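Removed: one protein chain of the complex. Kept in place: all other protein chains.
Think of it as A and B in the order they're written, each chain with its own count starting at 1.
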Amino acid sequence: MQRLLCGFAGSVLTLLLGTAAADAQDTVKIGVIMPYSGQFADTATQMDNGIKLYMKQNGDSAGKVKIELIRKDTGGIAPDVAKRLAQEVIVRDHADLLGGFVLTPNALAAADVSAEAKKFMVVMNAATSIITTKSPYIARTSVTTPQLNHTLGAWAAKNGIKKIYTMVSDYGPGIDAETWFQKGFKDGGGEIVGSVRFPVANPDFSAFVQRAKDSNPDAIYIWVPGGAQPAAIGKALAERGIDTSKTKILGQDALTAETALKSMGDASLGIITVAYYDYNLDTPMNKAFVKAYNDEFHRNPDFFAVGGYDGMHLIYATLQKTGGKTDGDTLIAAAKGMAWDSPRGPMSIDPQTRDVVQTVHIFKVEKVGGELRNVEIDKVPNVKDPGHMTQ
Amino acid sequence: MPPVFGVLFDGLAYGTLLFLLSVGLSVTLGMMNFVNLAHCSFAMLGGYVTVTLMNRLGWPFFATLPAAFVAAAAASVVLERAFFRRFYNASDLEQCLLTIGIVFVSIAAAAYIYGTDQQPVQLPAFLRGSIAFAGLNFAVYRLFLIGIALIITVVLVATLEMTRFGAQVRAAVNNQRMARGLGIDVDALFAITFALGSGLAGLGGALAIDLVGLDPSFAFTYLIYVLIVVSVGGLGSIGGSLAAAMLLGVSDIAGKYYVPALGSILIYLVMTVLIMLRPAGIFGRR
Partner (left out) sequence: MTSTTIAEPRDYLQAQMRWRLGEIAFWLATLLPFVLAPDYLLLASQVAIAALFVLSLDLILGFAGIVSLGHAAYFGTGAYTAGLISKLGWGEPLTGLVIAALAAGLFGYVTSFIIARFRHLPLIMITLGIGLLLQESANSASWLTGGFDGLQGIHTWPILGRFRFDLYGYTAYGYALAALFVIFLGARRLIHSPFGLALRGIRDNSQRMRAIGATTHSHIRTIYTIAAMIAGAAGAVLAQSTETVSLEVLGFQRSADVLVMLILGGTGRLYGGLLGAVVYMVARDQFSGLNPQYWYFWIGLLLIAVVVVLPNGLLGGLSLLTRRAKAQS
């Protein structure tokens, strides 16, 4: 029996023989690390679609070099797996760059690898400020949580809202959002009349909404992660009889994502959100982008998709600028200060922090042609990440 | 009315959902000791059937509910005949592994066919909104859920207590060998009970969409809650499942409302303590 076992184990280990691919001099390999499976799979699907669309529209060559993607699945929040995949894709598959990264813990773990191996890393979604400080070779093309929420807080104070009740999910991103929103709001002269943090996996918001209603604010600020919760809280707001024309509802992009709007129905009318992208943005470039995206994937793009799309743009643009050189120092130097027009509007990479500088949009849910859509009502251009300024 | 009643009401509604999802597993586990971890896959199937019929074929919401029940029941019959039959005498661990494999396959299949995003469902207008009563708001859909659960409980209890079939089920749950010895065809009984239980799970999955959403990871996420309800309530007991589901629904929602910093700790604490005090469950036998 043990002899068979030995043979079995031996053959399993032998199967692991990796074949070192002989890579052509002019192929640049990018390790794309995302949660393709598990509860965050949809975010990876959209981001991957954005990447695929960019490559379809611009070909698979960036100047002199050919681009090859190596996709790796982290399965969800798994920093040890993300770190291992980043290491493997560099060591085994000879990747020259890293890209993707939907979740903060995974991005932080991979940042260590980027710093040690000196590889250019493009973060296309994860939104915590400290990520770009973990490696000098990271550039981000998505957003930071403070960038959005501080802007919303300041905007709210400037636009006649004096008293606010805040409700956020009790974990990293939610607390981050709450801190920066309150800061922006209070700096603008507003007053926080109450706040609550609900548990991450919260099935029922009605009672919390009741508490908010009882403190009689001008507006309620909500932060919940995407998925099923935005629709649930939207419905709870309607059930408790919150009139959005009297008590404004403020939140971040995920609150009025497309599927959330469909679930909430008319209860969502009047909700104000801050976002760096929504498919309803009324610019010629975005309209073309949305059409191309729909033709290819039969659904509308969201901010995950545009993060991937712009991430690829940054990669292509830097490779073209360096003439195909792929070492970290050259690429990050090329990335610093790079500016371009994206479907979301003009954006650039801050040379000091390597983080994204972009226009932050304020949207309101209205009925357009019988359908519920996010309509832009205001915008703040050239917003840098305030989170960096305090470090 | 003080807000505690609103919280209780919401907790009861959430509890009825847990009840619908769990009652089938409790009875089949109690009768045949077959560890079916794929139980929530049938719930997920029911949910996706509703979504497909409503969003792609335009069926009204109410018509999709029996369809969800039937689809889940039918799928369970197929799986039972083809597969599970052969493993009734296998060890618990093998049954675990087999049914976990089925859960994985179902999650991947759902992701492949429907994609990974949330499935929205548009309830008919009269089920939306809320009714104001004594200073509190009661959501119409939650009233509907509680109503359905009551009807189903009555039907189930009536079947168990007043029909021959029910008497046979009770006998088989109580003492399988004796029941066989008396000539009751326990295998056929089990097939029917399994189908009914899975059908109820499918119905629960369809009703859950508006409350907690639907995506491919549903089969895994709700498995924990279902296991908690089944073990706290006692295997093979409908009353136990109902009581446990209500208790857990209320303590989850009340706990998260009154002490949000504790998060889900309260529900797990309640569960652990209850099982330590009454290992066989609230209404369990062994």
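Please note the rule applied: a residue touches a chain if its C-beta (ideal position, glycine included) is under 8 Å from a C-beta of that chain, and two chains touch if they have at least 3 such contacts.
Nothing here was measured: the structure is a model prediction, and the numbers come from that model.
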Option from A:Glu68, A:Asp112 or A:Asp350 whose C-beta touches the chain left out: A:Asp112
Quick one: say which of B:Cys96, B:Leu127, B:Val157 or B:Ile192 touches the chain that got left out. B:Cys96
Only one of A:Arg71, A:Lys321 or A:Arg373 touches the unshown chain, namely A:Arg71
Could you list which residues of subunit A touch the chain missing from the display? 1-6, 8-10, 12-18, 20, 34, 36-37, 41, 44-45, 71-73, 75-80, 83-84, 87-88, 90-92, 104-105, 108-109, 112-113, 116-117, 128, 170-173, 200
Could I get the residues of subunit B that touch the absent chain, sorted low to high? 87, 90, 92-94, 96-98, 100-109, 111-112, 224, 227-228, 231-232, 235, 261-265, 268-269, 271-272, 275-276, 279-280
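FYI, only the chains that are shown with their structure count from here on.
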Cα-centroid distance, subunit A relative to subunit B, in whole angstrom: 35
Looking at the complex, which residues from subunit B come into contact with subunit A? 3, 6-7, 10-11, 14, 108, 111, 115-122, 128-130, 132, 137, 139, 210-217, 221, 252-253, 256-257, 260-264
The answer for subunit A against subunit B in the complex is residues 37-39, 41-42, 45, 170, 196-204, 206-208, 210-211, 227-229, 231-232, 235, 238-241, 259-260, 262-263, 265, 267
